[in-house]
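Every protein chain except one is present and positioned as in the full complex.
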Amino acid sequence: MNRVLGLAQLSDDEITTLLDLSDRFAKDGIPPARPGRFVCGLFFNPSLRTRTALEVASLSLGAHCIVHDVGAGVWKIETRDGAVMDGVAQEHVRDAVGNFLSTAVHAIGVRTFAEISRPYEECRKDPVLSAIVSASRVPVINLESAIEHPMQGLADLLVLRRHKPRKVAITWAYHPRALPMAVPNTALIGFARAGYEVHLCHPEGFDLDPMVHEQAGGNVTVFEDMDEGLRGVDVIYAKSWGARGEYGPKGHAELRVPHKGWIVNRERQGNAAFMHCLPVRRNVVVTDEVIDGPNSWVSEQAHARVLTQAAVLHELL
Amino acid sequence: MNRVLGLAQLSDDEITTLLDLSDRFAKDGIPPARPGRFVCGLFFNPSLRTRTALEVASLSLGAHCIVHDVGAGVWKIETRDGAVMDGVAQEHVRDAVGNFLSTAVHAIGVRTFAEISRPYEECRKDPVLSAIVSASRVPVINLESAIEHPMQGLADLLVLRRHKPRKVAITWAYHPRALPMAVPNTALIGFARAGYEVHLCHPEGFDLDPMVHEQAGGNVTVFEDMDEGLRGVDVIYAKSWGARGEYGPKGHAELRVPHKGWIVNRERQGNAAFMHCLPVRRNVVVTDEVIDGPNSWVSEQAHARVLTQAAVLHELL
Partner (left out) sequence: MNRVLGLAQLSDDEITTLLDLSDRFAKDGIPPARPGRFVCGLFFNPSLRTRTALEVASLSLGAHCIVHDVGAGVWKIETRDGAVMDGVAQEHVRDAVGNFLSTAVHAIGVRTFAEISRPYEECRKDPVLSAIVSASRVPVINLESAIEHPMQGLADLLVLRRHKPRKVAITWAYHPRALPMAVPNTALIGFARAGYEVHLCHPEGFDLDPMVHEQAGGNVTVFEDMDEGLRGVDVIYAKSWGARGEYGPKGHAELRVPHKGWIVNRERQGNAAFMHCLPVRRNVVVTDEVIDGPNSWVSEQAHARVLTQAAVLHELL
């Protein structure tokens, strides 16, 4: 394993290796097996779990962790090849990452959301992550890009594997802003490939990319009615995302507004467990009653983030 | 000891234990007695001494320290129970702290000033700190909340204990902005309970909360004339704070403006020592001559912040 960019790029064996290692860390603690190694987290966007998990996992492994906020503590970064840099970006990724950072550390983690104000066709190429991967001389870890969030996906798979459900619904929920699709993309790919029977629920117009459906394979049924899609499942995995039609400078929030009723409440939950990657808008995406209820796995998921992050770093450092 | 929220909540014995430990650290150095433990500092506001002291103390103890700036590197946090989160806050404290952070680290330090633009009656309930304490599964350390600043108070008590004064004046001073009351509250409670004879000096309308006076007990005399209150004391502890009437959306800075003359200068200092928690507005709160003079203890106070922080972490980790 020389990088982790998405579940779509990992083999089943690689995923199993990472989950087995995570479970061993849960049981025996994370061993200080990588002393003197350096990880750099490059954050183009805010983060709580990912940033904390990266730091706790690195330091528990005996490694060092440096965190940079792009555009705040460090320079704005240009990622387009051949750009004439007379605008706001002060440094090119080839210099920031290629000529420097990857000569100074042993692995680079990158958090870079989709820029929803740009056309979807651009975002789906994952331009920032791709540019960093091209430039870097050391392994890159995707800490959520425009297309995938494999660190979340591994944590979710770890939790699912412990509980052994059969049917898992991944459902869209309302949110005041258009959010990236990385989490549902990774969940769809990861859950379907792991053999769960997946119900993918979203309003019309909010479909995930056909490329992602292809990577997920055949275990997926799509529902455009939330109640129907949640009926009889063992787990409800909720997440909001923006429609492809919302990308671009105009936004088109009117596409989302009619679907304010897509919230996970007690009635819809039934006997299913509830999962969410966090952060979550309470009483918009899910009611307090569900997320604070006995069948909520959100804390187990969040805690698993440290374990799977440590497993990935253990393999790459 | 399973948390440190305010001097009001610590027993005399607990305070003495922490001060004794701090003095031992001053003499012998801080021992690396807590290897592998994790502290997270959650900063809703800027800080120099508190942030540095938390990092130096944690690392000296052999522990790791992670620092998050809420609303900058990490998500904005909602603290009200039952909120419908369709506004700017992206994450609820129950998820950020309860379901995640307190599963990943061993203690959480929180810096959260009073929001003076909100009504005083709200601030005095210390809503953010209280919500974090309710949510957390691990010990919480108050790194200055709306109501108390116990890390500062312990450092101040350490300095006072070494110098053995009898009479201590806590005096209001002018400042261009309305500041929180946490420092004078904690000083009043800590100094009075430690047996010093306290002169509390402030203009009319700038009284501290009756709850705080009650926690401080009987060793306190209030003066509404600065010169009278400072006469004959051994120590002058200066600090500015906003009047209760300044809280709320309107501000009412006109309450402070008439009191620009409340500055500690050489004439008023006499033979007394000078203390201030820093940061301080020089030549507004205190003249250069006093703070840079031979009877200034501000540097000893600041340095004590590392020692008392280490003592608290030693007990809680």
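Each chain carries a letter (A and B) given by its place in the written order, and its residues are counted from 1.
Following the convention adopted for this analysis, a residue touches a chain if its C-beta (ideal position, glycine included) is under 8 Å from a C-beta of that chain, and two chains touch if they have at least 3 such contacts.
The shown structure was predicted, so the numbers you read here are calculated from the model rather than taken from an experiment.
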Of the listed residues A:Ala53, A:Leu101 or A:Leu208, which contacts the missing chain in the full complex?
-> A:Leu101
Could you tell which one of B:Ala53, B:Met226, B:Val264 or B:Leu316 touches the chain left off the display?
-> B:Ala53
Chain A residues touching the omitted chain (full complex) | 36, 38, 40, 64, 66, 68, 72-75, 78, 81-87, 90-92, 94-96, 98-101, 103-105
What chain B residues would touch the chain not displayed?
-> 43, 46-49, 51-53, 55-56, 59-60, 67, 69, 72, 176, 278-284, 288, 291-292, 298-299, 302-303, 305-306
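Going forward, only the chains that are shown with their structure count from here on.
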Cα centre of chain A to Cα centre of chain B, whole Å, reads 39
